[in-house]
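Yeah, one chain of the complex is gone here, protein chain that is, but the others are all in their spots.
Right after this comes subunit A.
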Amino acid sequence: MPELKVEVIPEGTVIDHIPAGKWLKVIEILGLTKPNGGTLLIASNVPSKKLGRKDIVKVEGRYLSEEEVNKIALIAPDATVNIVRDYKIVEKFKVSIPDEIVGILTCPNPNCVSNHEYVRPRFKVESREPLKLRCHYCERTIEGEEIIGNL
């Protein structure tokens, strides 16, 4: 099956290989839902050799940094990011999980202070393979399904 042709953008960032259905979460995490977030082109449920179905998000007129995009690594671990200038891809990278996850994931511990006070949840990455995070506040570790469930 030939890959669907998705409109090219002249300048900006293309985030490819997002698991199907996760585009909204991606733009939320990257703060692109705000009025000044940049023009968005979204392709959802696109056939993909690698993922079966995938989403693509194109942000026109903004160059997202590697650090910025790494925030989505928990929900889109296979995402690739292309920086486009003058219709050409000038930079390409895969997302990778940062050392610290801030504000994306809520703590599954109901007695954790981060679930009761006005505070951004924070997790330190203890290991990447398998993924294991430790809450900065309650110090409890979370792994696997529990991470996905609390995104």
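The working rule: a contact is a pair of C-beta atoms (placed from the backbone, for glycine too) under 8 Å apart; a residue touches a chain by one contact, two chains touch by 3 or more; residues count from 1.
Here, contacts and distances are computed from a predicted model.
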Complex member absent from the view - protein name from UniProt, among "Aspartate carbamoyltransferase catalytic subunit", "Fe-S cluster assembly protein SufB", "ABC transporter ATP-binding protein" or "Acyl carrier protein": "Aspartate carbamoyltransferase catalytic subunit"
Those residues of subunit A which, in the complete complex, touch the missing chain: 109, 111-114, 116-119, 135-141
